[in-house]
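Everything on this sheet refers to the single structure shown next.
The excerpt is restricted to a subset of chains, each kept in its original location.
Per-chain numbering from 1; labels A and B assigned in written order.
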Amino acid sequence: MAAKIFVSSLFLSLLLLASSTTHTTKKIRAHSPCKRLTFYFHDIIYNGKNSKNATSAIVGAPAWGNRTLLAGQSHFGDLVVFDDPITLDNNLHSPAIGRAQGFYIYDKKEIFTSWLAFSFVFYSGEHNGSINFAGADPLMNKTRDVSVIGGTGDFFMTRGVATLMTDAFEGEVYFRLRVDIKLYECW
Amino acid sequence: MAAKIFVSSLFLSLLLLASSTTHTTKKIRAHSPCKRLTFYFHDIIYNGKNSKNATSAIVGAPAWGNRTLLAGQSHFGDLVVFDDPITLDNNLHSPAIGRAQGFYIYDKKEIFTSWLAFSFVFYSGEHNGSINFAGADPLMNKTRDVSVIGGTGDFFMTRGVATLMTDAFEGEVYFRLRVDIKLYECW
């Protein structure tokens, strides 16, 4: 009988060990986000004529560029600051639930690719606070992953990965991005 | 007797399970920073006349702006690089214990709001190493939270939230910020 008890106790303890390992091994959490969100944001680049509607502007450019037209050589070196509306669907005229604020740079001469750092600043409805992003955006790829490097408010201390997709574009003035945010650290 | 032992063992095991969960749930750590620090930093923007005292300079601007005067439309698009002294109190002339180095952009046409990424680089006294920050700074708000995205030296691998407050300003040349740093991951 006593031996049986010992075995029970051992079994329980081993079970616990497994459980404790499960909780602390990050590998497992990686496979299921603690929060998942999808949004769209809309970028209208200032071109010298659309002052009223523009949501972004070129503020840095290489020696061969200027600030009202994306530069040659795949826009290499252009730096764009943006304040883009965030919507729940793909309609530019849907109510904005926040703003995507930050900048991107075009950073390759041979093909279009960019690097961006920005925040989603939510101010109404379901979400409050901000999510901060940074990473490479090889925009000719169908999907691109950037890092969620932090957050505040509802998104306090969060981390994760955001998948960007170009949902639509018109010439070199309007770009619509779909963002699928997967958070793996939720506090 | 044997049953009693089994119960004791079970009880202990459940206790352990609870304890292990406590240790791994981030929710709990969120409520008490592992480190808390308060500093001030001082930004003097170059305006064409204050070369000697300036600690920052406009290096990018939209088509309608220039580099010795913050642009119209709420300075939208201005990009400022800074190397600001960090002090323990709100006196610009107190000994600097490090430098706040990085950049900010003004990123909205309608109101003053910015986005910043920078480091606190400590080089003397109590603190050595660096803390890295990024996030949106809606500077008309009394307090704004940005993310602590990493650190080195004494602040190895740290994460947290920093609350910015505009402590004083003079025209559009001098800005003093108070920063309340709350670290929730300390290695």
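As a convention for this text, a contact is a pair of C-beta atoms (placed from the backbone, for glycine too) under 8 Å apart; a residue touches a chain by one contact, two chains touch by 3 or more.
This one's a predicted model, so the numbers in the text were calculated from it and none came from an experiment.
Asker: How many copies make up the whole complex, given 2 shown?
Answerer: Taking the 2 displayed chains as part of the assembly, the whole thing totals 3 copies.
The criterion applied here is as follows: only the chains that are shown with their structure count from here on.
Asker: Between chain A and chain B, how many degrees of rotation does a Cα superposition need? Round to steps of 5.
Answerer: 120
Asker: Measure off the straight-line distance from the CA centroid of chain A to the CA centroid of chain B, and report it in whole Å.
Answerer: For chain A versus chain B, the centre distance works out to 20 Å.
Asker: Which part of chain B faces chain A closely enough to touch in the complex?
Answerer: Answer in residue numbers: 2, 5-6, 9-10, 13, 16-17, 20-21, 24, 26-27, 29-30, 59-63, 65, 76-79, 105-109, 113, 115, 117, 134-136, 138, 145-149, 159-161, 184.
Asker: Under the definition above, what is the set of chain A residues touching chain B in their complex?
Answerer: Going through chain A, the ones touching chain B are 1-2, 5, 8-9, 12-13, 16, 19-20, 23-24, 46, 48, 57-60, 66-68, 79, 81-83, 99, 101-103, 117-119, 121, 129-130, 132, 134, 149-153, 156-157, 185-187.
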